[in-house]
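As you look at this complex, bear in mind that one protein chain is not there, while each of the others sits in place.
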Amino acid sequence: MLLTQFLLLAAILFSIGVYGVIVRKNGVLVLMSVELMLNAVNINLIAFSTYHGLGGQVFALFVIAVAAAEVGVGLAIVLLIYRNRRSVDIDQLDELKG
Amino acid sequence: MVSSPLSDFLRSYLTVAIFGSLGFILVGLLLFISYLVRPNRPQPQKYLSYESGVDPVGSLWSQSQIRYYIFALLFVMFDVEAVFIFPWATRVEAYGGFGLVEMFVFIGVLLLGLVYAWRKGVLKWA
Amino acid sequence: MAGKSRLRMPGTFKGLALTFKTAMQTMFPRRGMKTLIPAPSIGAATVQYPHEADLPTPRARGVISLKEDNCTACMLCARECPDWCIYIEGHKTLAPPRRAGGKPRSVNKLDRFDIDYSLCMYCGICVEVCPFEALFWSPEYEYSEVRIADLLHDKSRLGEWFQTVPDFEPYESGSEAKVEKVPR
Amino acid sequence: MTSVTDRQKLQYIAAQAADARVNVELETEGMTLNLGPQHPATHGTLRIIAQLDGEQVVHAEPVAGYMHRGYEKLTEVRTYPQITTLINRIDWLGSFANEVPFILAAEQLMEVEAPERAMWIRTILFELSRISNLILFLGDMGVQLGAVTPVFFAFRDREFVLDQIEAATGGRFHPNFDRIGGLRDDLPKGWLESTKGSMDKVRDFCDQIEDLLLGSEIFQTRTRGIGIVPTDVAMQYGLSGPNARASGIDWDVRRDNCIGLAYPELDWKVWTHTDGDSFARFWVRIQEVREAAKMVDQLCDGLPAGPVMAKVPRIIKVPAGEAYVATENPLGEMGYYIVSEGDLTPFRVKIRSASFSNMSITPWLLRGVYVPDIITILGSLYFILGDIDR
Amino acid sequence: MNAQLISLFAAETFEVPANIAFSIIAIFMVIAAIRVVTTDNVVHAALWLMVVLGGVGLNFLLLQAEFLAMTQFLIYLGAIIVLFLFGVMLTRAPLGRSDDLDNKQRPIGIVVGLLVLGLVSYSVIKTFGSDKLDFSAYDGSQAVAGNNRTEALSDAIFSQYLIPFEVISVLLLAALIGAIVIARRD
Amino acid sequence: MTNDAPAAEATESEEVAVDEPREARLAMISESLGDMLVDSHIAVGRDIWVRVSTDAWGEVADVVRNRLGLRYFGFLSVIDWMPSPYGRSMDSEVDIVLADAASSDDAAEEAPDTGFTRGVTGGETRFQAFARVSHVGDPGDFWGLTIKADIPDDTLAIDTWTNAYAGADWHEREAWEMFGIRFTGHPGLRNIYLPTDFEGNPMRKDFPLLARMVKPWPGIVDVEPLPATDDGAEEGDQ
Amino acid sequence: MGLGLVESGKMPKSLIKLLNVSRSYSVWVYQWGLACCAIEMGAAFGAPRYDVMRLGVIPLPASPRQADLVVISGTVTDKMAPVIRRLWEQMPDPKYVISMGSCANCGGPYWDSYSVTKGVDQIIPVDVYVPGCPPRPEALLEGIVILQDRIKNEDPSKRWVGEPIVVE
Partner (left out) sequence: MTPMLAVDWAYWQETLVKVGLGLVAVLLLTGAVVYLYLFKFVSFMQSRLGPMEAGPYGSMQLLAEVGKWLQKEDVFTENSDRIVFGLAPAIVMSSTFLMFVVIPAGPNAVISDLGTGIYYVLAMTSIATVGILSAGWASANKYSLIGGLRAAGQLIAYELPLVLAVVGVVIQVGSLNLQDIVHAQSDGAIFGWSGIGNPFIFTQFVGFMIFLIAVQAELTQSPFDMPIAESELVGGYQVEYTGIRFLVFFIAEFATAVGFAAVASTLFLGGWALPADWASESTMHWLGPIVISAKAVLLVGVVFWVRFSLPRFREDQLQQLAWKFLIPVALLNIVVTGTLKVAF
């Protein structure tokens, strides 16, 4: 197996995630897209760890932990938005800024 | 036959995958047999949602409570903790007291979260 | 509230012990040599219906039977029946005199006596009001039908039930009621 | 304080309590949960429409009538003996107990009195039907709380009581044994002895239920403090029987207004509980079963000799007048208000059934509780559909 | 069949089947990932995400990161997806499609996405070309015999990465408290 | 214990029995009710009835609950005093036969024409509301009271009791659907038993029970009458 | 959907027999009581003395979706009738109905009531009528045994297209 194939797969996932983050306006879906990107990163980390020792795996573990925290807080924020605005549409939040 | 660690490793997981797919295969098989013999008799009310025999009242969809979310959140956090505990558990002896202290601090910090949630009353309904 | 009581749960274990005991009693009801041979059919409270059946008490109101000879088609039962589920038709004939040399008596002859068991509420009023001892309760209960029309028992079917009528029981001490006889 | 403000105060307290409990963490959109008419928790065919907020009930509306059979109308076209058998079927678990107040009311109007032996036998059967009724409650409460075994035990031991009822009256369920002026028949031989035997089984059963449910910590956490009915509310809604006694109302028709039954001659006790919660209702009932078993023993021992039927006309016409007689049925106070115009049929019979009043409290009681507690509360209020819907 | 091909298929290397497995998994993952960002049903999106995450786990397996793969299943499939589903059901998860999930930036999204993809792929291919995975790093750090690398991983955490490990606990704590504070209304 | 002796006991004595505790209670009641009281009746050893004026119905609840301490709500319902136009849907001839048998049988009460048409406390209208409340206090201190009031024929409406007794809610709903009586001030007068599309008020006397009209009474089908013989068929052959 | 092997009669006889037997010994009956009879039904299902489970009748499901048999045990009122119809329709085929007690058979004691349906067979097809008011639990067991007998001998190809039990 080539290293590149994993990296390319990760790249595809990452760019799909990017697309999702840009296009989706439902907060939960945006978080899912972020999750896609994080996982792409994880694939990279693991793939590289075949070269550079277990450090990559440890990092991936940390990323998973961070991702868990991120989803937790992110979803809590989405719920907050929903509670206040009866919608999970994060694009509408812009109106608040103005 | 010689086999490298790689093939052994992947091979054992191939077995796992085969066995795992059995679930789907079995369901599919049963469904197929059932497809051969079962009747099909449409009746106008058969496809309504069951709701104790009356028309579904109100909106079908509902929101659950945030309580569930907080439980899920707590779970995720502690699950992550467990993930770190497991590797440590296999090597407790090797690390000795130092490892113990490290892990206790780790557990302790997260326990603070539980205590916080407890004190905040999110574990309770009423 | 939860944590405290949870550490000591004697009540809960009592319940567990009870169910376990019941299971063991059901499974190993026998004593002595055979204690360890499971015999649930003995230990369970079950009467295995299609193979064996408890006899209902003699007073049980299972099905109404008709002693046709006694019925005079007086219609009292049909009138008093709250469900109007007794159907009687009759005509008059002359019967031989009761005492030798008497006049022939005019009696009502029963043409039709149907009880609709799909409607009957098993109240027993008909049996009670019948002044001529023509109706009796039988404790039989096995007459489920596939067609509802078959639940209308005509007088021959009702007559068959008469075979199963049990004798009246004697009364408990202190009673002043007279025990009557089933006129067989 | 006038009653209006009294009620308002009550409502206010209830609202406060509910609000305190209502989840304000997230205003989840309301959902309407429909329990019944076909639903295992509703003993057949009651329907409860509960507006939920999450899992909390904001408003609950019981819908009765799926079992409405029109007794009050039917009594107007039936003769008195026919009514006796019809009303067996109101509270179908304690059928014999349904007959008694009606017969007593008719006897009041006709001014006849049943002989003493009939009175005693009536009392025995009355208590037997109470036992057979409450035993099932004790088991069924387990089912409502997810423990299936108690109900099997209940059905097992209830059979012994039913056997006795059937041996005496001929019907497992609907005895139709009471007559104006006495009873249809006397007891068969050996009945008293076997009845006392079955009372031992009943007592054993009570012990088992105590082990299985009452003493179980899980049961207690599920029922204590759940569905509290304060005394005053219980009175307003006309709660009666064990439900009222569990709310601290020391009142039992058997003791306080006993008409035509042998209770004053017995040694027994009215059990009350001050908590008014589901647990109290369960507890009071289990004590009542024990008490009833005790009474049956005494009655069997002291049964006087004599006839079981007074002299009454063959065709029963009840003189004009009005009478209301209530008895302490297994479910609570059941009374018949008979208006007679001297006919073969009564002119109007108002049936005051216990469950109807007991259940009318549910909209009040279910506010702010959680969905699983609906089941506990309904189970502990204990109603029979026929008794609500009539 | 020539010798080279046989050697490719030989049991020792496991190269081809692993590649086949990878291709299948990768195709599934890409499709699923695309469905995640395009489906019009939030719950479906979560379930598609589950497929992607499962695929990632399988990739970890192909890369012989066994513990990581299991962690992926445990945390992502067992916990985070549930968290997502709860989140979805707490807000809005109508059955059937809902059409206001996307904003009007789809063209931008596609452009940016493709741009990222192009850049990354270019640099990846440029840099790593056809480097083969050799798993040499694993063998070197293998602390115990057998195919069990969990111990090795543990050693790594408890030596080099001790500080981050403790920091993670604080991070989790912070996230927990933060989320509770946010989700609760006080 | 109250003097709730069984009815028969009181009537056995020939002299006009006086039920003192009940007289005392009635005095107390009439004092509290004042003008609102229209009529009252005591069945010796049994019960008390009072009839109150229509307008006061709602207020009465308040008074009996809070001033008289009858805090326990028994029931509330309505009577339709109109004689039923249908009888029991049985052949009238037979009814007569039965009635004859009854009167010849023994000394049953005479036919109902004793002016009793509106119950023990009288009344003027077709519908009458009645309710029963009780005093539940210490053990033994228990007594009940039945309260009646006429319902005007034109409006068919009367005050609600739900303000005094919350439990009256369901009872009034039942009365509403069974008799069509409107309780002014009731929070939600809906059907409680019958489906919403049910037509008519079944408890009214003029509501027919169709099944009884359609199905012939089996008692009609009589064998033709016997020619007079010495020993009638009644004896039968035993 | 189904392939319709059974309806088309292409199934071998022995297999049909097997199917019938398995159906007859696994009858999941719906926990649903209507009135007094429901208690006797409960006794038949729940009382250890009768223990309907012996016959393979499993009184577990509370939802019609998992039920094969419904015992209409008690009074069917006009308000209840549509509900019964719907719940019966919601049961997946093949399904069986036992009408228990006079009320369900014909209206019983309430034959003249304004609110009671005179017989459940006006709403749904009934396979076995059990008489009684209430029928003893044994009577219900007898009804179940009769039903099982009929299931064993029925012709599924007719049943599958919606006819009531046909016994050859």
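Quick notes on this structure:
First chain written, first letter: the chains are A, B, C, D, E, F and G, and each begins at residue 1.
One rule holds in what follows: a residue touches a chain if its C-beta (ideal position, glycine included) is under 8 Å from a C-beta of that chain, and two chains touch if they have at least 3 such contacts.
This structure is a prediction, so every number in the text was calculated from the model and none was measured.
Contact with the undisplayed chain is limited, among D:166, D:256, D:275 or D:373, to D:373. Among E:36, E:58 or E:79, only E:79 touches the chain that is left out of the view. The chain not displayed touches chain D at residues 31, 33-35, 39-41, 55, 142-149, 152-153, 156, 212-213, 216, 218-219, 221-222, 370-375.
As for the chain not pictured, it touches chain B at residues 1, 7, 11-16, 18-24, 26-28, 30-31, 33-35, 37-41, 46-52, 56, 60, 62, 64, 67-68, 71-72, 74-75, 78-79, 82, 85-86, 89-93, 96-97, 99-100, 103-104, 107, 111, 114, 117-118, 123-126.
Although one chain is hidden here, its contacts on chain E can still be listed: residues 6, 9-11, 13-17, 20, 41, 43-44, 47, 50, 66-67, 70-71, 73-74, 77-79, 81-82, 85-86, 89, 93, 95-96, 146-150.
The rule is short, and it goes like this: only the chains that are shown with their structure count from here on.
Common neighbours of chain C and chain G, by the contact definition above: D, F. If each chain is reduced to the centroid of its CA atoms, chain D and chain F end up 23 Å from each other. In whole angstrom, the spacing between the mean C-alpha positions of chain B and chain G is 39. Among the residues of chain E, those in touch with two or more other chains are 18, 62, 64, 67, 71, 75, 79-80, 83, 86-87, 90-92, 135, 153, 157, 168, 172, 175-176, 179-180, 183-185.
Of all residues in chain F, those touching 2 or more other chains are 89, 98, 193-195, 202, 207, 209, 212, 215, listed in ascending order. Across the interface of their complex, chain C is touched by residues 78-79, 81-82, 85-86, 117, 147, 149, 156, 159, 163, 166-172, 174, 176, 184-192, 208, 211-221, 303-308 of chain D.
Within the complex formed with chain G, the residues of chain F that make contact are 89, 193-195, 198, 202, 207, 209-212, 215.
Contact residues of chain G toward chain B in the complex are 1-7, 11, 19, 63-65, 83-87, 89-90, 92-94, 156, 159-162.
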